[in-house]
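All protein chains but one are shown in place.
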Amino acid sequence: MPELAVERSGSRGGGFQPAFLKAVSIAFTIFVVGYILIPIVVTLIMSFNDANMIRFPINTWSLKWYRDFLGSAQFTGALLNSLIVAIGTTIIATTSGVLAAWAFERYPIPFKNGLYLIIMLPLFMPGVVLGLGVAIAFGGINIFGFQLYGSRLLLMIAHSLWAMPLVFMLMEATFRTIDHRIVEASYDLGGKPLQTFFEIVVPSVSTGIISSALFAFVISLNEFVMALFLTDRDTQTLPVLMWLSLRSAGTPRLAVSAVILACAVFACLTVIMVWYIRQLRKTAR
Amino acid sequence: MTTAPALELDHIRRTYGLVTAVDDVSLTVAKGEFLTLLGPSGSGKTSTLRLIGGFERPDSGEIRINGRRVDHLPPYARDTATIFQTGALFPHKTVAENVVYGLKMHKIDKAESEKRVKDALAMVRLTGFEQRYPAQLSGGQKQRVALARSMALRPAILLFDEPLSALDLSLRLQLRAEIKRLHDELGFSAIYVTHDQSEAMAMSSRVAVMNKGHIVQIDKPDIIFHEPKSEFVFTFIGESCCLPVTIRNGEVRDKSGEPVDLKLARPPAAGEWRLYVRPSRVVMGEAAAAAENRIAANVAFAEFLGDVYRYHFKSGALELFCDYGGPERFQPGDRCVVGWDSAHMSVFQ
Partner (left out) sequence: MTAVTETHAPVLTTEARRARRVERLLPWALMSPALVISIIFFGIPMLLMLRMSFNEHAPQRLYVPGFTARHYVQLLTEERFVNAVWTTMKLSLVASLATLIIGYAFAMLVWLKPARWRLAFIGLALCPLLISEISIIFGWWMFFPKNGLLSYALTSAGILSDKISLMYTEFAAFVGLVYVTLPFCFFILLSILDGIDKRLIEASGDLGAKPLTTFREVLLPLTWTGILVAFAQSFIWAMGTYATPSALGPDTLWTMGYLIQEQMLGKSNWPLASAFSMILVVAVAVVMMFTRSLNARRTSFHA
């Protein structure tokens, strides 16, 4: 027991008493748990409020604001936009990130460090900077009558600036865990590089791919600074709408929106867990 | 069917930075031949195999399979199949899916490939295991699936990369016999890499002994054993006792200067020499009286090996050992005569 070790060393060294350390550790645990749970619990409680105002205590409970959310074309439309953008981001970021990570893991590439930096750099850039940059570069661009600025496609790509490096980073680590001999075995049995990639490599890292895809999804679903810069009234996402509503007037409807966003995220987590357990059953018996 | 050999290596060389892993290697594997590359680790045998499989490219030289030059082709365009040390089965595919994989890649039609999978699994006695995943198999079973997977392709040449070295002894012996049986039945061409000389001797049509990137001797197993061309081959194949001596004026002396009574078939020139004799050819006790060369020696210590005792002797500066299965027992310090015939002695400078 490591705890014992700390306590014993304390008593022997004559510094702190074990009881004191224990009390500090319990107090800190309560503090951290409380800190993390407060905004979550507050939101959850408020979403079941019946009143129109955000104020405590809550006198009547109801599902009124859930009905209100589902009845509001503006909010459901924003939720739909959020889902479309998040799915698009997932597809773009996962495809590009996985392929690039495979190239990095498998092939000798000139200027590898430089390319690595180019791919990873956007991940460290603040959302405002990325949003502004993309808005400046693509603000007036019009392809065959398709206005890029304000479109969901541009937002998907902008979100991919965060999601793609993340997928790349996760997949690079995952690919390194592959036994390179099964790749050689596939080549040896006549599998061409692309066949090998899809038949052998992708299935053996499926958990990694699913996880990074869902992380990409979650990032896009939650992001709202770039979305604020790059969407118009028709394409605005749920977080953007929440932000704008918060600035004007907060109602329990926002709490409902927050709960629904969180539910989408936790649904993703469940998918990862189920997939992981399924894979584990298959390969590690 | 062409008449060309299954595999030809023509002056192959491969360097990694300053290290020459494969240095001017040439060899030919006839159709149906089972050739073993034998050598210590780092001798270049695995590198040679990887060059043949296409996982590495040679710096110079040519590789031909069935007369067709392949050294610039990637592995998937070569008619070879490797059985890897760890099997390298695809963990997410069942046994049947593993075996059918290569056939699918070569676009072999469904009926034919189903038949081949069935035959291949029957050959390695794994019928009924089709739906298992590799994680559900033992080490020996995995290696057999790997064998079936490669054989189902019916490649021009099978490449074995120390396939048994990860298994324990009894399994190793069992699978060794099985591979030999399959070779006898099917007559495939194969290159087998190992550092285990008994494996090499037991299975091969020919053995190529490698050291430091070179092939130092290539011949039938019995010739390699009985007529080693170099000191390296002699010491690497089988057990040996080394007797360092100095020869001057036709007189043989050990390192301490004591004369030793040895009858050399062709007395070598003056200088420092190392005489080698196989312990299995050294006799002691009564039998030693008839041997051409005899020395009196003290028993240093004895090891019990089961059927026999192994006695280690010291005579002046010379040390040697032999196995004795006779009824007599010797104790450390006992003095006795050991001997061997001159034909069984090799001399290297």
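Going in written order, the chains are labelled A and B, and every chain counts its residues from 1.
Here, a contact is a pair of C-beta atoms (placed from the backbone, for glycine too) under 8 Å apart; a residue touches a chain by one contact, two chains touch by 3 or more.
What you see is a predicted model, and the numbers here were worked out from it, not measured in a lab.
Remark: the omitted chain is touched by one listed residue; of A:Leu132, A:Ile178 or A:Val271 this is A:Leu132. Within the complete assembly, residues 1-3, 5-6, 8-10, 12-16, 21, 25, 28-29, 32-33, 35-40, 42-43, 45-46, 53-57, 92, 95-97, 99-100, 102-104, 106-109, 115, 118-119, 121-122, 124-130, 132-139, 157-158, 160-161, 164-165, 168, 193, 218, 221-225, 228-229, 239, 242-243, 246-247, 250, 254-255, 257-258, 261-262, 265-266, 269 of chain A touch the chain that is not shown. Residues touching the missing chain, restricted to chain B, are 10-11, 13, 24, 59-62, 69, 71-74, 77 (touch as defined at the top).
Heads up, the rule we're going with is that only the chains that are shown with their structure count from here on.
If each chain is reduced to the centroid of its CA atoms, chain A and chain B end up 55 Å from each other. Residues 179, 181-182, 184-193, 195-196, 199-200, 203-204, 206, 279, 282-285 of chain A touch chain B in their complex. Those residues of chain B whose C-beta lies close enough to touch chain A in the complex are 53-55, 74-76, 80-82, 84, 86, 88-93, 101-102, 105-106, 133-136, 149-150, 153.
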